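Note that one protein chain is taken out, while the other chains of the complex remain in position.
Chain lettering (A, B, C, D and E) follows the sequence in which the chains are written, and residue indices restart at 1 in each chain.
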Amino acid sequence: MSQQKPVEYACATPDVQAVFDDIKATRGVPDVNNFWKYIAQHPPTLARTWDSLKDVMAPGALDPLIKELIYVAVSVTNNCGYCVASHTAAARRAGMTDEMFGELLAVVGMANETNRLAVGYRVPIDPAFE
Amino acid sequence: MSQQKPVEYACATPDVQAVFDDIKATRGVPDVNNFWKYIAQHPPTLARTWDSLKDVMAPGALDPLIKELIYVAVSVTNNCGYCVASHTAAARRAGMTDEMFGELLAVVGMANETNRLAVGYRVPIDPAFE
Amino acid sequence: MSQQKPVEYACATPDVQAVFDDIKATRGVPDVNNFWKYIAQHPPTLARTWDSLKDVMAPGALDPLIKELIYVAVSVTNNCGYCVASHTAAARRAGMTDEMFGELLAVVGMANETNRLAVGYRVPIDPAFE
Amino acid sequence: MSQQKPVEYACATPDVQAVFDDIKATRGVPDVNNFWKYIAQHPPTLARTWDSLKDVMAPGALDPLIKELIYVAVSVTNNCGYCVASHTAAARRAGMTDEMFGELLAVVGMANETNRLAVGYRVPIDPAFE
Amino acid sequence: MSQQKPVEYACATPDVQAVFDDIKATRGVPDVNNFWKYIAQHPPTLARTWDSLKDVMAPGALDPLIKELIYVAVSVTNNCGYCVASHTAAARRAGMTDEMFGELLAVVGMANETNRLAVGYRVPIDPAFE
Partner (left out) sequence: MSQQKPVEYACATPDVQAVFDDIKATRGVPDVNNFWKYIAQHPPTLARTWDSLKDVMAPGALDPLIKELIYVAVSVTNNCGYCVASHTAAARRAGMTDEMFGELLAVVGMANETNRLAVGYRVPIDPAFE
């Protein structure tokens, strides 16, 4: 009763279908993945999130592969299982090799460790970093 | 009484001085920053952390700038003030421009938002991502 | 061997049964949900947690629906799968509509995004907020 | 050198000034707070964040006070000092009383506690919540 | 205007004074620390939190020093500056040496690192741990 349900294309309203169409066209995929089908339960969230994501993840000063690596780093730190799975796949499609993935997780692991050491030792910020 | 205190080079034991010397030589800096002075209160942690960090952050399949961007992404997500300050500075030294920084934080912000949407809508992992 | 096991009513000690009875009477439900059966493995935690929760979630300056919305917001931010499922169900029983749920997650998502932007840009607190 | 700096209105580009003007007009305030001045260093982030926030925080199925309470709950859970300060102030302007604030933090505290108990006891989701 | 203010003993209501008196007597201290003065703004939270904390931190199967070490570990992981400062001090009063503190933070750092590796590599739980 309280569970969320995906919105499939055939049953979607025209405004949801339009977002799905734009996702498919932009990414060159035959169907949108579950994330979009679930947030489509609230059409304003679907439209706003897609608009923002399309803008933020577009090539710019950072290329798409680097952006996907950053996305995986955040998702791992937040322990979001869905996001780790989907963005690891996206990073691979953007060119991430096994070696890059290994180094990415090594950095993420070290950063999580040293973040806690800095907090535990109550390290004051160096004047040079202000 | 219970506060942590930095270990300055002149008062350090030879093994701590040796690590400080290696950090300074590796990075080409005249002094180590506060993080190292504070964790030097526990010499095994200093030696182990530096050995690991030197290894993990060395150029590899990912170059040092990308690794610093990932470090900032994790530090921002964990809300570690010291780490955000020190690794933002390190990323700039490695070549991060204002535009790259703006895009980095934009991706970090979006990833934190969509991580929560995926959790809140309880999105199941697509078979294609398994 | 190391796994946790639920405490079922029939096998529970009288003090655990008394807490289960109070939960069922307070909520008007035929059985307690898994959370209570699992923490009943440590009876002092069961009793203390129920006493606290009954007190905190009672109608007051904030009504029960608002309290459940807040509970879902925290559980999503902490990425607690069990808590998201159980408190989303509780919020719906308290009157949460699909539209409210969509807006709740939209706010949770935005707050998680802007929290990170504030940390990443190292925004100092305005004097007016002190 | 590596520190972020606020963008003041007089020194801002016209597109940034336009966003600042809209924030001031929408909120009826004489100046924007630091959050907006700092993220204005990356104009696309400023514009996108304000557009999203204005949309998400507008009155809907949930009224603005409830949305601000949810914002505070997330910000406290994420330990974002700036966000706790600014959104507590915003919640008070929207009508939050001392008693409401006390109950809000009580619920946030309990949710954080029980989230961890559910994880630690590895509680499986009840079929009724699926 | 929106800032929290501490409740000092002389200005407190009798029920708040009674809790303060019990904290001082239980701990053998001349005054309560800021945490209690601030949460005293909501007397039910003060009373409930003290009752729970007194119960949870009392000697049991785990002695008070171990409980304080655990408290520091959680506070460091959550990046709570106040809690790290106050519980590090409490742990020292309970007998924590510099060496213990160094090892505590080393374990906390490693746990935070390996937690992320387990998530990033999507490690399935071994049947032996179920």
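Methods note: a contact is a pair of C-beta atoms (placed from the backbone, for glycine too) under 8 Å apart; a residue touches a chain by one contact, two chains touch by 3 or more.
Given the structure is predicted, the values throughout are model-derived calculations rather than measurements.
Asks: Among the chains included here, which ones are touched by the excluded chain in the whole complex?
Replies: Looking at the complete complex, the unshown chain comes into contact with A, B, C, D, E.
Asks: Would you indicate which residue among D:V76, D:M100 or D:I125 is in contact with the undisplayed chain?
Replies: Answering carefully, the residue with contact to the hidden chain is D:V76.
Asks: Footprint of the hidden chain on subunit E, which residues?
Replies: 3-4, 33-35, 38-39, 41, 45, 49, 52-53, 56-57, 60-62, 66-67, 69-71, 73-75, 77-78, 80-83, 85-89, 97, 99-100, 102-104, 106-108, 110-115, 117-119, 121-126, 128-130
Asks: With the missing chain put back, which residues of subunit D would touch it? List them for me.
Replies: So the residues of subunit D touching the missing chain come out as 72, 76-77, 79, 81, 84-85, 104-105, 108-110, 112-117, 119-122.
Asks: I need the residue numbers on subunit B that touch the omitted chain, in ascending order.
Replies: 2-3, 44, 48, 52, 55-56, 129-130
Just so we're on the same page, only the chains that are shown with their structure count from here on.
Asks: Go through the assembly and pull out the chains touching subunit C as well as subunit E.
Replies: Neighbours common to subunit C and subunit E are A, B, D.
Asks: From the centre of subunit B, which chain's CA centre is farthest?
Replies: Farthest chain from subunit B, going by C-alpha centroids: C.
Asks: In terms of CA centroid distance, which chain is the most far removed from subunit E?
Replies: A
Asks: Shared numbers divided by all numbers used: is that above or below half for subunit B and subunit D, i.e. same or different?
Replies: Different, since most residue numbers here occur in only one copy.
Asks: Provide the C-alpha centroid distance between subunit C and subunit D, rounded to the nearest whole angstrom.
Replies: 21
Asks: Could you tell me the distance, in whole angstrom, between the mean C-alpha positions of subunit B and subunit C?
Replies: 34
Asks: Using the touch definition from the top, which residues of subunit E touch two or more other chains?
Replies: Residue numbers touching two or more other chains: 2, 44, 48, 79, 85, 105, 109.
Asks: For this assembly, give the contact graph shape among line, ring, star, complete and other.
Replies: complete
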